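Handing you a structure now.
The complex appears here minus one protein chain, its other protein chains still in place.
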Amino acid sequence: MFKLSERFAKGLETMRQYVSEEELQRMVTADALADIAPDLRKFIVEYAYGDIYSRDGLSAKQRALVVISTVVTQGAAPQTKTHIRRGLHAGLTEQEIVEALLQLAPYIGFPRVQNALVIAQEVFQETSR
Amino acid sequence: MFKLSERFAKGLETMRQYVSEEELQRMVTADALADIAPDLRKFIVEYAYGDIYSRDGLSAKQRALVVISTVVTQGAAPQTKTHIRRGLHAGLTEQEIVEALLQLAPYIGFPRVQNALVIAQEVFQETSR
Amino acid sequence: MFKLSERFAKGLETMRQYVSEEELQRMVTADALADIAPDLRKFIVEYAYGDIYSRDGLSAKQRALVVISTVVTQGAAPQTKTHIRRGLHAGLTEQEIVEALLQLAPYIGFPRVQNALVIAQEVFQETSR
Amino acid sequence: MFKLSERFAKGLETMRQYVSEEELQRMVTADALADIAPDLRKFIVEYAYGDIYSRDGLSAKQRALVVISTVVTQGAAPQTKTHIRRGLHAGLTEQEIVEALLQLAPYIGFPRVQNALVIAQEVFQETSR
Amino acid sequence: MFKLSERFAKGLETMRQYVSEEELQRMVTADALADIAPDLRKFIVEYAYGDIYSRDGLSAKQRALVVISTVVTQGAAPQTKTHIRRGLHAGLTEQEIVEALLQLAPYIGFPRVQNALVIAQEVFQETSR
Partner (left out) sequence: MFKLSERFAKGLETMRQYVSEEELQRMVTADALADIAPDLRKFIVEYAYGDIYSRDGLSAKQRALVVISTVVTQGAAPQTKTHIRRGLHAGLTEQEIVEALLQLAPYIGFPRVQNALVIAQEVFQETSR
């Protein structure tokens, strides 16, 4: 559907720090939006991971912390789940994630923090199973 | 105006990781909102710093990263300035702050990232003077 | 419940560009919020459609594009579904809608665009059935 | 899990104006997030209710009106349900709540108002059962 | 520029509860946006004030409280100033306004509350002059 550019390859390589090999395979072979917007995946891999996540200057754990903070602040539920999972894969501990969510409370208020903690709890349970 | 509670003392102590002794003195002796809402400062020191920032499980640098990410996502300009300053005091380098702002771009878009980088540039210039 | 004002009639007439005759009938005869807030429908028809959508200076397709852009930016899921449906009725093609959602990515980030594309896919599938 | 501080006791006492005795008992004995973030409940009771809601200068009904307005503006669905329930307990009538939601329409637009009215309708129905 | 509809007249009458006679005259005779969008004022007077504010079921003070809560939550600085002024005119005391802003803190976080208190202070000072 699109040629495997150098940036796409670099993006996939960078993603290995955030997702399991299994999920990576699934993302490459099965794209839920392939029929209407195949380029969304391309832009996420090439631009978000290939151009941005792959930069120097912050560790994978630090980048995961930044991303969790922003999607929780936006109240984006599906992405909160995705990026808590990726944060664990990148090496954040469950405690670090819970602390980051509590640290947001004085800045974004209880509602979005509470909703994010419910999601975190679900992710922690699927991981510990 | 309010008794120096244990939590207030703990909050001030925690703030030392994020602000200079000079700024801390100014905050204690001169509160711009003292005439209409003296308790706002009390809540920020006691709750934000005494209860939350002082917790274990994340470093001061990590907490600063979380807070910068959220205020930039909210588009809160005065707080972006304040917390970039506090992040530098907590030990974040200028490069780490710039990388955190760029890491937000795929999640919040260019407008708020660009506005935050302009503010970061002002803070870096006042620091280097 | 309310008298059929000139603005209400004008609003209904304007809505014909955005919804099918069938949906219009359903809106007039069955209002899900009729028991607690019958005036909400009245305000939407009279003000949104009668006063605003009916104005000159933009085509129905252009207005639909503006409205899809704003509800996606707000992350309002039910309205994203409604207004993608209405956009198709107003003459936007599926490709134009997908392109508008991708055009938002550099400005609002991937999370809300991705959520909107999932909704667009559902709408396109119900239409093609 | 945490000592019953004076602020916690004051918070619980204040909550009696907003929740039934039954719900209060459930909140004290069963905290859904107890395994990962027991302190969230503590902060909500001590800070939100003990420090803030308990202040003089606004009635419980007025505070409930402010809180409903803000969670609806944020588009926070679970909290919209919670705080419409608490507003009724604090003495707001169903009509006052509906009027507050309609009053928001010129300021936040129809989407979030409509979503909130659907939630209000659900709460009113569970109450009248 | 537009005929003085019944709704416009009703809107102006309703506005008297929120603005001084002097400001009302200025709004009618001098509209800053008259050259590009004269209808904005028309819609604000007719729809916001004529249709919504004029409804029964909430007092002017309650409506002002709802509107202040929402514009502060949105972080809309010019409207925060406008509606704190109008709230005072509608009979809210300075203390009630400060309490409403503090009541928002657990729900929207400190940044927007702090920015709103700075604006409230400016309004209170111009009033007391």
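Each chain carries a letter (A, B, C, D and E) given by its place in the written order, and its residues are counted from 1.
Note that a contact is a pair of C-beta atoms (placed from the backbone, for glycine too) under 8 Å apart; a residue touches a chain by one contact, two chains touch by 3 or more.
On a predicted model such as this, the values are computed, not experimentally measured, just so you know.
Of the chains on view, those touched by the hidden chain across the whole complex are A, B, C, D, E. Although one chain is not drawn, the whole complex shows that of C:Ala37, C:Ala105 or C:Val123 it is C:Ala105 that touches it.
Listed for chain A, the residues touching the missing chain in the whole complex are 43, 47, 51-52.
Summarising the interface, chain D meets the missing chain with residues 105-111. Contacts to the hidden chain, counted on chain B, fall at residues 75, 94, 98, 101-102, 105, 109-115, 117-118, 120-121, 124.
By our rule, only the chains that are shown with their structure count from here on.
When the partners of chain A are compared with those of chain D, the chains appearing in both lists are B, C, E. Mostly identical positions are employed by chain D and chain E in their mutual contact, as over half of the interface residue numbers are shared between these two copies.
A comparison of C-alpha centroids places D closest to the centre of the full protein. The angle of the rotation superposing chain C on chain D, based on CA atoms and rounded to the nearest 5, is 120 degrees. Of all residues in chain B, those that touch two or more other chains are 43-44, 47-48, 52, 71, 74, 79, 105-108. Chain contacts here are complete: no pair of chains fails to touch.
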